[in-house]
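To start, the structure itself, in structure tokens.
With one protein chain withheld, the remaining protein chains of the complex are depicted in position.
By written order: A and B. Residues from 1 in each chain.
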Amino acid sequence: MMLSQYVPVLFIIGLGIFFAVFAVVASRLLGPRRINPAKASPYECGMITLGPTHQAIPIKYYIIAMLFLVFDLEVVFLYPWAVIFRTLGVFGFVEMMIFIFILLVGFIYIWKKGALEWE
Amino acid sequence: MFSSVPPIYFLIVSAVIFAIGAMGVLVRRNAIVIFMCIEMMLSAVNLTLITASHYLNSLDGVLMVFFVMTVAAAEAAVGLAIFVLLFRGRRTIKVDEINLLKW
Partner (left out) sequence: MEFFQVQFSKADLLVVAPELVLAGFALLILLMSAFIRSERKGFLGYTALVGVIVAFVSLYWEMGIEASAFSDMVRIDPFSLFFKVMILIIVLLTVLISLAYVKREGIDFGEYYVLVFFAAVGMMLMASGANLLIIFLGLEVMSISIYILAGIMRDDVRSVEAAFKYFLLGAFASAFLLYGIALTYASTGTLDLGGIGRILAERTWINGLPILITGLALLIVGFGFKIALVPFHMWTPDVYEGAPTSVTAFMATGVKAAGFAAFVRVFFFALPSLQPYWTEIMWGLAVATMTVGNIIALSQDNIKRMLAYSSIAHAGYILVAFVAGNELGQSSILFYLLAYCFMNLGAFTVVILLGKKGEENTLISDYAGLGFGHPLLAVAMAIFMFSLAGVPPTAGFMAKFYVFSAAVKANYYWLAVIGVLNSAVAAYYYLRVLIYMYFREPEKELTIGGFSPAAVLAVIISVWGVLHIGILPSAFLSLARRSIEFLL
């Protein structure tokens, strides 16, 4: 019955797996293999890295990320509002301006506090 | 196109995701991973809400999802700040090493 609807999906999945396996196996079987140190190194071109490659990320990125996260998500409320903007009329407009005003207060606050300064 | 899939399937999927998230919170030790598990639980709830909303033909559930997403973002921002603060003082965010307060 309804499960039969999934047959095409299953087919696509099978095809995908087959193609991936086929490509890897075929290149393994058919392609020539000659290994030398330059090929085995992580970077085939450029310099060998000095010291640890995992560096701590400056804390400033986290602040920017946090602020971005909060302000970005507010757009979730702007999209539905934009869709029915005409239906809502003046009331919706005023409502949204109040919403943005509150965001603006937060923005002025973080600005004055220096959270947006990089140095 | 989804109308032929019974809603219980979606509810079961979201229950399973919710349970995986809850198990993750209980067994993992890294605070960031625990928080990711909590976010997963919230996503499972969102799936339930959208399923219900779709099959009941009501908008309330979708509306709720918007707010859940916003709240999750606010929670994430506050949580990251707390983790950073804690790491600065203790050099760890493993939950079993955070044990100054105890009876």
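Operating definition for what follows: contacts are C-beta pairs under 8 Å (C-beta built on N, C-alpha and C of every residue); 3 or more make two chains touch, one makes a residue touch a chain.
On a predicted model such as this, the values are computed, not experimentally measured, just so you know.
S.K.: To test your reading of the contact rule: which positions on subunit A touch the chain that is missing from view?
M.R.: Here the touching residues of subunit A are 84, 87-88, 91-92, 102, 105-106, 108-109, 112-113.
S.K.: Which parts of subunit B face the unshown chain closely enough to count as touching?
M.R.: Touch set of subunit B with respect to the missing chain: 11, 18, 21-22, 25, 31, 34-35, 38, 41-42, 44-45, 48-49, 51-52, 56-61, 63-64, 67-68, 71, 74-75, 78-79, 81-83, 85-86, 89-90, 95, 98, 100-103.
Here is the rule we use: only the chains that are shown with their structure count from here on.
S.K.: With chain centres defined as C-alpha means, what is the inter-centre distance between subunit A and subunit B in Å?
M.R.: Whole-Å distance between the two chain centres: 18.
S.K.: Where on subunit B is subunit A touching in the complex?
M.R.: Touch list, subunit B to subunit A: 4-5, 66, 69-70, 73-74, 76-77, 80-81, 84.
S.K.: Where on subunit A is subunit B touching in the complex?
M.R.: Touching subunit B from subunit A are residues 2, 5, 59, 62, 65-67, 69-70, 72-74, 76-77, 80.
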